[in-house]
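In what follows, a structure is listed as structure tokens, so that the remarks can point back to it.
Only one protein chain is missing; all other protein chains are in place.
What follows is chain A.
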Amino acid sequence: MLKEYLKDDYMQHVSCLDSWEEAIAVAADPLLKSRIIEESYIQAMIDSVEKNGPYIVLKDYFALPHAKAGEGVNDVGLSLLLLDEPVDLKGNPVKVFLVLAAVDHTSHLKALSEISELLMNDETYEQFLANDLAEIKKLL
């Protein structure tokens, strides 16, 4: 289920970026290229942080950028960006970005639950922080 939405070429490893805004845009780029999302969705994710605060930082070093379901989103999708150097997201260092694109309130639930279980588990979360894409692909 998870692999259906978080495809191999939707996962990137980048050394460092200048800002959290840039990180969100880079993380979402594979979804944009696949036409799963529109350009407007990237801005909506950034605007949400400005408006609602940095609650998308769900644990140390991990953020889940997303915005409203179905607005600027054509299909369900997930994309992952791993950074060697954390960027600052309003006082929170982040090095793992998981972009969520949802079309409604239910279609993405199973996939998001599956990856959340991996991120909640200290042992598997270590693989994400270690930026080891090959190991992460095995986990999915």
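Note that in this section a contact is a pair of C-beta atoms (placed from the backbone, for glycine too) under 8 Å apart; a residue touches a chain by one contact, two chains touch by 3 or more; residues count from 1.
Here is the rule we use: contacts and distances are computed from a predicted model.
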item: Listed names "Histidine kinase", "PTS system, ascorbate-specific IIB component", "(2Fe-2S)-binding protein" or "ABC transporter", with the criterion being the UniProt name of the chain not displayed; value: "PTS system, ascorbate-specific IIB component"
item: Absent-chain contact - pick from A:11, A:64, A:94 or A:136; value: A:64
item: Options A:11, A:42, A:112 or A:136, residue touching the unrepresented chain; value: A:112
item: Where the missing chain touches chain A, by residue; value: 48, 51-53, 55-60, 62, 64, 66-69, 100, 102, 105, 108-109, 112-113, 116-117, 119-120
